[in-house]
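Supplied in C-alpha cells, the structure appears directly below.
All protein chains but one are shown in place.
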Amino acid sequence: MAGNYLGEVFRVTTFGESHGIGIGAVIDGCPAGLELSVEKIQKDLDRRRPGQSHITSQRKESDTVQILSGVFNNRTLGTPIALFITNEDQRSKDYDHIEDAFRPSHADYTYQAKYGFRDHRGGGRSSARATAALVAAGAIAKQLISEFSLLVGAFVTQVGNLRVNKLHHESESDFLELISVVESNIVRCPDQPLAEQMIELIEQVRKEGDTVGGIITCVVKNCPVGLGEPLFSKLQSDLAKAMFSINAVHGFEYGSGFDGSSKRGSENNDVFYAKGDKILTRTNYSGGIQGGISNGMDIYFRVAFKPVATIVKAQESVNEKGESVEVKGRGRHDPCVLPRAVPIVEAAAAIVLADHLLRNRSAKL
Amino acid sequence: MAGNYLGEVFRVTTFGESHGIGIGAVIDGCPAGLELSVEKIQKDLDRRRPGQSHITSQRKESDTVQILSGVFNNRTLGTPIALFITNEDQRSKDYDHIEDAFRPSHADYTYQAKYGFRDHRGGGRSSARATAALVAAGAIAKQLISEFSLLVGAFVTQVGNLRVNKLHHESESDFLELISVVESNIVRCPDQPLAEQMIELIEQVRKEGDTVGGIITCVVKNCPVGLGEPLFSKLQSDLAKAMFSINAVHGFEYGSGFDGSSKRGSENNDVFYAKGDKILTRTNYSGGIQGGISNGMDIYFRVAFKPVATIVKAQESVNEKGESVEVKGRGRHDPCVLPRAVPIVEAAAAIVLADHLLRNRSAKL
Amino acid sequence: MAGNYLGEVFRVTTFGESHGIGIGAVIDGCPAGLELSVEKIQKDLDRRRPGQSHITSQRKESDTVQILSGVFNNRTLGTPIALFITNEDQRSKDYDHIEDAFRPSHADYTYQAKYGFRDHRGGGRSSARATAALVAAGAIAKQLISEFSLLVGAFVTQVGNLRVNKLHHESESDFLELISVVESNIVRCPDQPLAEQMIELIEQVRKEGDTVGGIITCVVKNCPVGLGEPLFSKLQSDLAKAMFSINAVHGFEYGSGFDGSSKRGSENNDVFYAKGDKILTRTNYSGGIQGGISNGMDIYFRVAFKPVATIVKAQESVNEKGESVEVKGRGRHDPCVLPRAVPIVEAAAAIVLADHLLRNRSAKL
Partner (left out) sequence: MAGNYLGEVFRVTTFGESHGIGIGAVIDGCPAGLELSVEKIQKDLDRRRPGQSHITSQRKESDTVQILSGVFNNRTLGTPIALFITNEDQRSKDYDHIEDAFRPSHADYTYQAKYGFRDHRGGGRSSARATAALVAAGAIAKQLISEFSLLVGAFVTQVGNLRVNKLHHESESDFLELISVVESNIVRCPDQPLAEQMIELIEQVRKEGDTVGGIITCVVKNCPVGLGEPLFSKLQSDLAKAMFSINAVHGFEYGSGFDGSSKRGSENNDVFYAKGDKILTRTNYSGGIQGGISNGMDIYFRVAFKPVATIVKAQESVNEKGESVEVKGRGRHDPCVLPRAVPIVEAAAAIVLADHLLRNRSAKL
C-alpha cells in the first residue's frame, strides 16, 4: 500500500514530481463551514518558496496555489479540497548527467531499485519540491485548528554548530513576539544576533560549494487536553511520523528528549498543580504530551536536519550499470534547507493536530 | 479513529489493560504458509517479562502466550492470528490511592480528560504491560522477515550517563557475536564491563527510590533494497512512529541523526561504489535509508527513553477535583526500563519491516 | 491488505476458525462511557446459536461470550474491547473426507488456491461460525446506537417461494409489535401463518437432504439525518459491503431496489413536505438514503441468501490433485440459514450505523 497520504480523518494525499506539470494535494475530511483564506495559504507558500532570499535556492517559482474543488463562496463544503501548484521553472537539462547515475545520499538509487524506473529530473517525486503541496495543505490545517485557538510556530534553533540557548515563550504574547523576530530575519531564527551569524555561515558554506544541517524547534500553544490516540497513534508518534516524511530529517525528540535519557525520574517528572479550574504541571519535560495524549501544556519538539546532499564538489558514485562515475551538483540548490523548512515543519504539525482534533471527537459517548 | 493498530498490510491490533483479564493482539495480514515457532514467541516474551532479574519489576507474570486462531498444523493460514496472554499477578490494591489522583508524568490525567473515565489499576491501558502483546506480535513478524534473511537486534547503549562507545558489527558474524554478548548480561549492553557499571547504577538508583533513563540502539541487517513508501510512509517515518508508541520514548534518530545537524554535506554524504553486482556506500550516515527507502546497507537507529515516572519518593500532585494531594509510587516498578525494552524495540521494528516487505510487493508491475 | 475488519472509526476485527480454540473480535474505536450489558450481547448470540430449534444445525455451542478488555465497572473505557467465544462442540472427524477434496459451492477450493493451505475442518475461517463474532460485536454497536435512539430490526420475508406481502411498521410502536411477532416464531417471520408454512417447508427440505434460500428484510428506525460519507462510503455502499460479507448472501437492494429499475421518475420520486420542524417525504422509495446520506426516514433493505451449499445428497467434485471424487455433506448443517441469519444482518447493520454515527462527527466545523 503506497504511502502518499498523511492523516486519518483529516487526510492529505499529495502528488507531483519536481519537473512535471505541477504538484498538488487533495484533502479529504476537512469539515464543512470553514472560512478559507487563500492569502494565508499563499503566505505560507511564500515562506517556503525558493528564491525568497540570497541564502536559498534560486529556482524561480511563484508557487501560486489554485483551489480546484471543495470550496464554495470561500467556505469549505466538506467535500475534498484539491490544491494545485504549477511548476514554472524546471531546467531539466541540469539533470541530464544523472539520467543513469546516482547522486550520493540522494534517492536516485533507491527509487530506481524500488520502482525499476524513475524520473531523474530534479529527483522527481523525491525532490523537496513536493513539500510545497504539504505546506499548502498544512495552511488549511492551520486555519482549521486556529478555529479552536491552536497556534503552531516553528523556528531555526541550530545551523551547523551555532545553537540558540534558552528561549522564553510561556505566555502567548511572548510567543507571538518570538515568532515576529523569527519572521524578521531570512534564516528564521528567534535570536537576532545569532541569526546574523547563521546567515554568514550559510553564505560561507555556499561559497565552499558545500551545505550544512541544523535543527528546527516547533511549539504548539493552546492545544486542548485529550489529543492523541494510544497506543500507536500517540500524538508524538504521529508528529514524529510526519516530521520524518520531510526531506533530510534524521532526528526527532519532544519534551526532554535525548537529554532526558541521562536524567533521574525525580528530576524529569512534571508535578501537577491546580490553577483555577485548570490542571497544570510545574515543569514541562513531558513536552505537553503524557501517555500519548496532550495534557494542555505547550507541546514542543525538535527536528534534526542533515546537510543537503547536493554539493558542488565532485563525488565518487556509480551508474545504473554499476560503473564508477563522478557526480557534481548542478541544478539550483539550497546550501542550508533550514530557513525554508520552517513552514514545512509547521504544516506537517498542523495536519497532525487537525487530524487529532477530529479523531478525538469520537473518544467519548 | 482510535489508534490501537500498527501496520497497513501486516496489521497488528493490540488490546488489554494492566489489571484486566489479560492482554493480546490480532495480526491481520500475515501471509499463509509461515512455519510458526511458539517457542520463539515465548523466548521474546521471557526477555521482556518482569521479574527476569533483580534490576526489573518483581511483578510475577509467566506471560505464557496462547495462539487462539490463524495457525493450523504449526503453519499460518493467512487468516487473523489472535494471541492472548493472561494477567496473573495483578495487585490492584496497590493502586487504590490513585483511584482519583494523578501520578506525575503518567497518563492518569490525560486518560481521565480524554475518555472521561479510566481504569486506574496499574495505569490500565497506558501501562507498559501492553507492550507484551506487541512483543508477541513482533516475534511473529521476526519469523516472517527471517524467511527473507532479515535480522533485527537491539541493545542498551546508554543508562544515565554511562554510554557505549564505537561498536563494530559490519559483518553478520560480528553482529551475531555482539548480540550474544548483549544477551549474556541482564542489562543487555554489548560492552560487558560497561554492563556491570550500568547494573550497579540501576541498583543504586533503585535504592534511592528513583529511576533512570537511557538509550537503545537497534540494527537491522540484510534488509533488501526498496522497503519504504514515500512520501509519508517512509521507512524512517514508520519506524519512528512505532518507536514513539513505546512507553517512555522521547527521542528517535537514525543514521547520523542529531549529530548530522552540525555537519557539512561533504562530510555526511555516503558515496556509492560497486562490489560485484551490489551497490554499496563507503560510509553509512544515511543509516541504510535514502529518500525513505532502504538502500541495502545496515539500518540503525537510536531510541531515547526517559526515566520511569513511578518513583518511591513523595511527589506533589492533584486529584480529580483539582485538590492538592501527595503521591508516592507503590506497585512494583522498574528502576530502569531499558533492559526489558530491548525486545520491545526489536518487536516494533520487526512489525514495521514485515509490513513494508509486504507493501513493497505492489511497487512494480 | 487482508480484510478481516469492518468499519473505519468503530472498527471491528474478527478472528477464529470453526474448529479452532474459539472465535472472537476486537472493537477499536468504541467511545468511552457506554454502559455495557453482557446480557444483551448474549441474547443476540442466543438468537444466532446453532441448536436453538429443530430447524437449525444441531451443533451444541453455548456461545458464551467473554469480554477480555476495554470495559471497567460495566462501562467502556475507550480502549479496545476484545470478545472471545470458545468453540465447544467441534467434531473435526466429520470433515476428514474433505481434507483434500472440495465441496461444491463452498470455499474449500478458493481458500486452497489463495493461501496454498487451509484448515479443512468445518470450513475453517470460511465457516458461518465466524459470524458469531460479528453478532457479539454488533450487539455492542446496537447498544451504542441505541444511546442515540436508533433501532435496528430484521426479519425473514421469504423462504423458497413463500413470500411475505406488504408490511406496516410506520410508527415505532407498530414496528416493535412486528418485531415481537418475529421473535415469537422459530423462523423469525413477521407473518405468523406464513411462518408456519415456512417451518413446514424447511422441515420438508431437510428430510430431502436438501437446503433452501430466502430473503431477510432489515429496517432501521430513528436514524438521524446526515449519516453516510459520499462518494465511496455512502451509507448504502457500506451497508451493502457489510451484508455481502455474510455467508451465502448473493443480493442486496434498498428502497425501491430492483423494482425501481422498471419505474418512471415520476412514480419513484419521494416528494418532500414539512411536518412541524421536520422535513419528511410522502413516499420512501429512497429507503431513507439520498445521495448516500440518511434523510431521517426509515432505512430499509433486503438481503438475498442462496440455499446453504452443504447438502446430504452425493455430488460430483474434485480433490486437490484434480481427480474426480464424490462428496456428501456430513457434519451438522442448517437446511435453511435464514432464521439464524436475522441477528447477523442486524449486527452488520448496527456496526455500519455505529461507524457512520461517529464518522459524521467530523462533517461540520
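Labels for the chains are A, B and C, by order of writing; each one numbers its residues from 1.
Keep in mind that, in the parts below, a residue touches a chain if its C-beta (ideal position, glycine included) is under 8 Å from a C-beta of that chain, and two chains touch if they have at least 3 such contacts.
Source: prediction; values computed, not measured.
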Sole residue of A:47, A:106 or A:125 that reaches the chain not shown, by the stated touch rule: A:125
Among C:28, C:119, C:191 or C:270, residue touching the chain not depicted: C:270
Residue of C:1, C:38 or C:186 in touch with the missing chain, whole complex considered: C:1
Option touching the unshown chain, where A:81, A:101, A:128 or A:347 are the choices: A:81
Sole residue of C:46, C:210 or C:298 that reaches the chain not shown, by the stated touch rule: C:210
Residues belonging to chain C that touch the chain removed from view: 1-6, 8-9, 14, 102, 104-107, 109-111, 113-116, 125-126, 130, 158, 160-161, 205, 210-215, 225-226, 228-234, 236-238, 240-245, 249-258, 260-274, 277, 279, 281-282, 285-287, 290-296, 304-311, 313, 315-318, 322-324, 359-360, 362-364
Footprint left on chain A by the chain that the document does not show: 1-5, 8-9, 11, 13-17, 20-24, 26, 28-29, 32-33, 66, 68-70, 72, 75, 77-82, 84, 114-119, 124-125
Residues belonging to chain B that touch the chain removed from view: 1, 9-10, 29, 31-34, 78-79, 144, 147, 230, 358, 361-365
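In this section, only the chains that are shown with their structure count from here on.
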Leader among chain pairs (count of C-beta contacts): A-B
Euclidean distance of C-alpha centroids - chain A vs chain B, Å: 26
Whole-Å gap separating chain A and chain C, where each centre is the average of the chain's CA atoms: 46
Where chain B and chain C are represented by their mean Cα positions, the distance between them in whole Å: 39
Per-residue overlap in chain C, given as positions that touch at least 2 other chains: 1, 9, 29, 32-33, 78-79
